[in-house]
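One protein chain omitted, others in place.
By letter and in written order, the chains are A and B; residue numbering begins at 1 in each of them.
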Amino acid sequence: MRALLFERSLAKVAASRLAGSVVPGRGARFGPLRLASLSEPEPPGPDWMRVRPKLAGICGSDLATLDGHGSRYFEPLVSFPFVPGHEVVGELDDGARVVLEPVLGCQARGVHPPCPACAQGDTGDCERVAFGHLRPGLQTGYCADTGGGWSTAFVAHRSQLHPVPDSFSDRDAVMVEPTACAVHGALRVPTEGALVVVIGAGTLGLCTVAAVRRLGLPGTLVVVAKHPEQRRLATELGADLVVEPQGARRAVRLQTRSLAVDGRLTGGADVVIDCVGSARSLADALAVVRPRGQVVLLGMPEPFRTDLTPLWHREVALVGAYAYGSEPPAAGRARARTFALAFELVADAGLGRLVSATYPLERYREAVEHAASAGRQGGVKVAFDLRGQRATGERRARGAGA
Amino acid sequence: MNRLLRRAVQPGFPWTAPQWPPSLPRPLPPSSLGAGYDTEWARREPVRVARAVLMDSVARGAVKVLASPRVSGLDRIAGLEAPAIFAANHASHVDTPLLLTALPARFRHRSAVAAAADYFFDRRWKAALWAFAINAIPVERARVTRRSIGQAVGLLNEGWSLLIYPEGGRSPDGWAQAFRGGAAYLSVHTGLPVVPVHVEGTHRILPRQGRRIRPGHTRVTFGAPIRAHQGEDTRAFASRIETAVAVLADEGATDWWAARRRAAQGTTPRLTGPRAGSWRRAWELEDRSPGRRAQERPGSWAL
Partner (left out) sequence: MSPRPGFVLETDRATPPTLFWHGEGWRLERLPPGSRIVYPPEPMEAVADPDEAVRQALAHPLGDSEPLADLLRPGMRLTIAFDDVSLPLPPMRPPDVRQRVIEAVLELAAAAGVDDVVLMAALSLHRRMTEAELRHALGHRVYEAFAPHGLLLQHDAEDPDGLVHLGCTDAGEDVEINKRAATSDLIVYVNINLVAMDGGHKSVATGLASYRSLRHHHNVRTLQHSRSLMDEHRSELHTSNWRMGRHIAASGIKVFQIETTLNTDTFPSQFAFLQRREWEWSGRDRATYLATSASLARTPARLARSIFHSIRSPHALTSVQAGEVEAVHARTLEHVHRQHVVPVEGQTDILTMGLPYICPYNVNSIMNPVLVMCLGLGYFFNLYRGKPLVRAGGVVIMSHPTPWEFHPVHHPSYIDFFDQVLAETTDPLEIEAKFEESFATDPWYVHLYRTSYAYHGVHPFYMWYWGAHALQHLGAVIVVGGDVAAVRRMGFKPASTLRDALEMAADVVGPDPSVTHIHAPPLLLADVE
């Protein structure tokens, strides 16, 4: 099979980091990612199935990894070499379309009894991602044993797979995983009637806007978006007000009618959801959140230093939001699987339109660079299209094997 | 030899001038010094240009450094056409360069200064120096002579403005002396307005008996031009000029509104200072010292 393989190589990581700091996404060209012909991964157990990806998205966390900006925190939680790709819609051998829920929790790892988090359905918080019969890997796409979505085939545990309704196009389906992240972030803290600020309007930001609007019942939803196309989409998806980053403080000040001292607001938003995860975005979040407000860190952060004095002084709660699992019951809704909510939301908000470009696996360098600069170019989600590739990929794989 | 030597040491006529017999009346020789000094050369074109250059470069710079002048009231003479008579109090030699450099250009480069004939024109070199440097014209302090008045009127009629110190000399202690009638007389005779001017702070820079110049702050206040009323005599007009300068002094020491109210009530402090002992006069003079005020700046409220 054809796959993009990510190998551990210090020199390549350093090179990608250098390149990535010059041009975002350029890391793919120099880095440890390469197109390879591999043998298909063997199912590690009875409940495992082979999935042939149709579309596989490029996620912000993938970009950080490729550009070498990711945190070293993950090193013990992944196993090399791995095939990236965790936003996947694929096909089973019987032709059924499935969406992957990539977290490799206790059930997939054969850990019994499951950890308390998994027992409750909060698979994202699984405590065993480095244990069990699989090599470490917090998700499919970071584990050496399962393969990943940026390939023509990988294996997944039955519990990881969700059937795709016929009404869903492949583009809709590939948006389910990022949408689930957004849903989880949006529901991480209560937002009913609150002034909510979403910082960032890439895929995650826009999905969060849709999630907050439809599930969070906010009072007012303000979105901070850099690029014009992002602003248009944010408005379409239900933002009450969309502002540019430099106008964020002014806008929140006006909304909250607070005063300002030397550019710092005295009041602020009830909830700020940071969908970027940079030093700048977190500083912005802390600048616009009210005293005793909550900041949800939803975008995967890169390592940075920051001044937490405002957090301390204003008694702000900083809450992380990773992946998905189940969501607590809320107004008019019982406890629910995040993915179930995400399916509804994708259909409801038409999030399939956020997929703005697809590339074949061979053009992965272009694809990654495009993904890294998608906002500026008026795009949102970039994905690999593996539908036409399967045959050729298999043939080539076979050829290589012979 | 001895005789020759003695003659050289104790010379007599014809070695020396002959003695005029005391019994014979002696006609006065026409003096070319004092009030008789002819300053006409100092108003010829090349001299004027040289003086203007000197004034605008050296004098202006020196005044700025030494006297840090704060000039106010120029708006009151903004509409006034040259020539005019500027009447100021006088406390120091610094007054003249200070005033000349403070005058608007249309007056500055065509103005003469009335200077005491006995002080500034007693030596030929001094007369020449002052005539050149400030276009001084000799004026008798004690009495009005036809010659000095005639010269001043002539200059005014030719379009030259005149700077005059009606006190007739520098103040001994910084407070002014009573004004004499010169400025009033000239105004009445030429029909030109008198601009009252008050100068403050020069006394501390170079007092009358001073030998050293101490840099300091000064204030020059121009008043609105005034003219003699119909039928007003010189003495009354002179006293009105003095009052006008006194109001300007009050304005400088307090503020314009306070000065106007006191003027309206007739309680303007006298220009000649309090009738009191010398220490109190000196004490009160200090209160008038021209100071500096802090400037307000808008805060930054930008978001």
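Operating definition for what follows: a contact is a pair of C-beta atoms (placed from the backbone, for glycine too) under 8 Å apart; a residue touches a chain by one contact, two chains touch by 3 or more.
Keep in mind the model is a prediction, meaning the values are calculated, not measured.
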Write down which of A:241, A:287 or A:311 is the residue touching the left-out chain.
A:241
If I consider the whole complex, including the chain that's not displayed, which of A:17, A:50, A:226 or A:250 touches that chain?
A:250
Where does subunit B touch the missing chain, residue by residue?
72-73, 75, 78-79, 251, 255-258, 260-261, 263-265, 293, 295-296, 298-303
Against the hidden chain, subunit A presents residues 241, 243, 247, 250-251, 253-254, 257-260
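FYI, only the chains that are shown with their structure count from here on.
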Distance between chain centroids, defined by C-alpha means - subunit A, subunit B (Å)
88
